[in-house]
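All protein chains of the complex are present and in place, except for one that has been dropped.
We just call them A, B and C in the order they show up, numbering each chain from 1.
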Amino acid sequence: MSLSIQPYSAEQPVNPYLDVDLYDPDADLMVLNLGPQHPSTHGVFRVKLILDGEVIVKAIGYPGYLHRGVEKLCEKLNYSNIKAIIDKNDYISPMINEQAVNMAFEKLAGVEVPRRALWLRSLLAEFQRIASHLIALGTFGLDVGGALGGGASAFMYCFRDREMILDVFEELSGCRFHYNTHCVGGNRHDVPAGWDRMVLPALEVIEARLDELVDMMVNNQVFVDRTQGVGVIPKNLALGLGLTGPNGRASGIDCDLRRDAPYNAYGEVEVRPAVRSAGDCQARFLCRVDEIRESARLARLFLAGLPEGPISGTKPNKGPTSVKIKEGRCYVGLSTPRGELGTYLIAGGNKGLSPYRLKIRPPSLHHLASIPYILPGNNLSDAIAILGSLDPVMGEADR
Amino acid sequence: MAVDGKNDSLTYTNPAMDLMARLPGVDIFTSTVDRLLTWGSSNSLWMFPMATSCCGIEFMASATARVDIDRMGTIVRGSPRQGDVMVVAGTITVKMAPRVKKLWDQMPEPKWCVAMGSCAISGDFYRDIYSVIPGIDTVVPVDIYVPGCPPNPEQLMAGLMRLQEKMRAQQRGEWTEPEIRPETEKMNTQPDIRRLLDDERDEGISQAQYDGSCSLGMHGNEHRRHDQVGNPVGVDREQGVEALILRAQAHAQAMEALRQEAAQEFAAAQAAKEAKAKAAAEAKAAAAAKAAAEAEAAAADDDASVAGDAADEAPAGDGETP
Amino acid sequence: MTTAEKVAALTGTEVQELETEFVVAPEHHFALAELLQSEGYTFYITVAATHFAGEVPNKKNPEGSPETFQVATVLRKPEPGASSFACWRVELAAGEPIDSLVPLFEGADWQGREQFDLVGVVFKNHPDLRRLMMPEDWEGHPLRRDYAIETAHPPWR
Partner (left out) sequence: MTDIMDQLLNHPLGRGVLLGGVLVGLMMGVGAFSTYLERKFAGRIQNRLGPTIVGPFGLFQVIADGIKMLRKEIIIPRAADPVLFLLAPIVAVTLTLASAAVIPFAEGMEPVVTSVGLLWLLAFSGLLVFPVWWAGWASNNKYALFGSMRAVAQGVSYEIPLVMAALVPVILAGSLDFGAIVAAQKGGAWFIWSNPVGAIAFIIFFLASLAEANRIPFDIPEAESELIAGPSVEYTGILWGMFPLAEYIHTFIASAVASLMFFGGWLGPGPDGLHWMALKTGALYLAVYWLRWSLVRFRSDQLMRFCWHWLVPISLALIVIATLWVHAGFGGSA
């Protein structure tokens, strides 16, 4: 008896809770543990694959190898200390993670943020988005092309370009990452003199080199064969799983919080999110490429229109107890390079100095939750490509 | 790096070198060869990445164009069998630590470990958290600490150069103190490898390792006996959830019993306090009455305020159940 | 009839605005999610369980208070141009299970498992409820208020 498992489609969905013994009692199935220490799992993520030959019958994901108890730690820390921890959650885009918790704190504390700080935050977020997507593209190349091959070249090019963004951030805040530049009520670091002379050429170079990368990867038939129609996530599955960001938009979900629920300065400019409908690895790759271009455009807008004024609405923090939120609860979401990063906050712990509960909605965990659905029916090589195209960050998924 | 000879992963000597050291009259030759070997090893440090979190990104950046660690002959190998230096870049959790130990044991001698970043060195922010290892040197012996959060790629390169210097100094006999913490000796896992020319290895250890690796899911067809959906074979899913509900309810009942107990204690304590305060007040009142018989009636007001203070001193609960 | 009015009719509570968290009885939880899904709130965002340790009787609170849980759920309406979300919470006594949303949203699988793992809320009708973050043999639920943050775990910690 030969049974075959087809990749997920709207007509024939995959059962992620498949009982392997019932699948085919005579089959000689094989268990392959991918991870937690594997070159292509983007950190420490384990997938237990049950394989029939090279075709995946069932995939079981095991996150949690980087569970650092951040939410528990946040219940013990003061509000002004938390953002330094949140930086380390999504270590590929720390700048936006800081903003997420700060937005929740500011909403409950009722602090007014000056306009210049809002524009500066949006500007920094767009830079961070470019840097983050460059890593995503580069590591996807590494997954598809191998550490000793053309993929490695793409990876090197992407990291080379990302270094320019890091230089820009280093000039601003003094750090390559984990900036800790936002605080409740505003920013800590203002734009240094002559910063635009550094920023604008960097943007131009990145955009020019992005075309080369697209030429090398997307216009390459081997790459197209590896990515087109592989790992398709239909729109309904993406909605149910909560796939946000480029992964969701590649599946046809036209939702970007920058445009649909504007925060910071996004309400004052026009944001054109990249939406595709194929939902495969190539669409996710191209969505990220388009978002880099869009972010470069937005960054130029924000830099040109940066208003004058103070960058912080409150006095500089004298001590860790300067922010006090007695009570309240809220959910705040913003759009990171990976998707909607939500912060669900219940204030009032530790006499108003700490949150009672801080739940972070990690987009990466939702993306990883899709692997039991989309891996079965695919080849082992495709599993690597699909995992890479989801661009998970384990620090954020496990917290 | 030898600890005390108990851990056989630390007492390995190359058979060829061993033979040469035993031959008479070749000491001078062996020292030259030793220098050559050290030169070769120190200039070809291949890294095995244990990159878990933020530091892993800077680790990757160190291989790219800006820093290019390949200049000093260092490349990254994905298999522990082909690495020389394990770079622990990032936080290691309780769930990950057995894997780190296992991968370290799978690396062939000579091998070195670099702890990159403050999480790997000491646990940093996360040091006190229930799931985080407070420093990787409690699991594997560390040769080089590269501080930073995360360290720049240049710092990692500097760390590797420091490792090279250490290796050369060790070869000259200048540096002998191993950086090892006593906890390491207590580790009960042993390498999952069989070594050539090792007759004294205990078969029991090997069997125990093999069993242990089976439980980690590394060998065998455990999918047949292991649960598919997280429940033991024979227990269907709804039953499993029911069991969990029962467990949660049992937990809640236990908590409730504790709370009742605490309430009773509290009430008893309250009653005792009140009785004590009442007795004190009565004693005071009696004394006051006795005094009042001798002195003016104004002293009675003071007694009342004393009794009020005693009531205020009743212990308040800590606000949370223990 | 606006969505808020429908929700109010279903749950019997006064709901002004869906984005402000409102309280729902446990028996209405699943039906509410179903209603909201049909109203366009098709995007599964998150679930957050919170543990409230009861208080032993003390001077301020001589009666004491029992141990409770709250489970907040967020759904989003993906509408180009104006996206909104709905956020409600269910208050549970200790040991009381809550309906899982897995039949409606696939994403509730791992999210529910995570909350079960960290907080200890049991989800009914969950197809695969086991620990997600912590090792399978872990004892206790770390995000409970009564779980000490520096709990030791020999031999590794």
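Following the convention adopted for this analysis, contacts are C-beta pairs under 8 Å (C-beta built on N, C-alpha and C of every residue); 3 or more make two chains touch, one makes a residue touch a chain.
No experiment lies behind these values; they were computed from the predicted model shown.
> Could you tell me which shown chains are touched by the chain that is not displayed?
Answer for the hidden chain's contacts among shown chains: A, B.
> Please pick, from A:S153, A:S322 or A:N350, the residue that touches the omitted chain in the full complex.
A:S153
> Among the options A:N236, A:T321, A:N350 or A:N379, which residue touches the chain absent from this view?
A:N379
> Would you mind spotting which of A:V20, A:A109, A:L200 or A:M216 touches the chain that isn't drawn?
Selected residue, touching the omitted chain: A:M216.
> When the complex is taken as a whole, what residues of chain A touch the one chain not shown?
30, 32, 38-40, 54, 141-153, 156-157, 160, 216-217, 220, 222-223, 225-226, 379-382, 384
> What chain B residues would touch the chain not displayed?
Touch set of chain B with respect to the missing chain: 12, 14, 36-37, 39-41, 43-44, 46, 64-65, 68, 70-73, 75, 77-79, 81-82, 84, 106, 108-110, 192-196, 206, 209-210, 219.
By our rule, only the chains that are shown with their structure count from here on.
> Taking the mean of the CA coordinates per chain, how far is chain B from chain C in Å?
From the centre of chain B to the centre of chain C is 32 Å.
> Determine the centre-to-centre distance between chain A and chain B, using the mean Cα coordinates as centres, and give it in whole Å.
29
> So, what's the distance in Å between the C-alpha centres of chain C and chain A?
24
> So which stretches of chain B touch two or more other chains?
Touching at least two other chains: 95, 129-132, 229.
> Please set out, as single numbers or ranges, the residues of chain A touching at least two other chains.
Correct list: 17, 64, 67, 69, 72-73.
> Taking the touch rule as given, give the residues of chain C at its contact with chain B in the complex, in rising order.
53-61, 64, 66-67, 93-95, 97, 116, 120, 122-130, 134-135, 142, 145-151, 153, 155-157
> So in the complex, the part of chain B that touches chain A is made up of which residues?
50-54, 56-58, 60-61, 64-66, 76, 78, 90-91, 93, 95-96, 99, 103, 125-126, 129-132, 149-150, 152, 217-218, 221-224, 228-229
> For the complex, give me every residue of chain A touching chain B.
Where chain A meets chain B, its residues are 17-21, 29-31, 33, 36-39, 43-44, 48, 50, 58, 64-69, 72-73, 84-85, 88, 91-92, 135, 147, 155-156, 159-160, 162-163, 176-178, 394-395.
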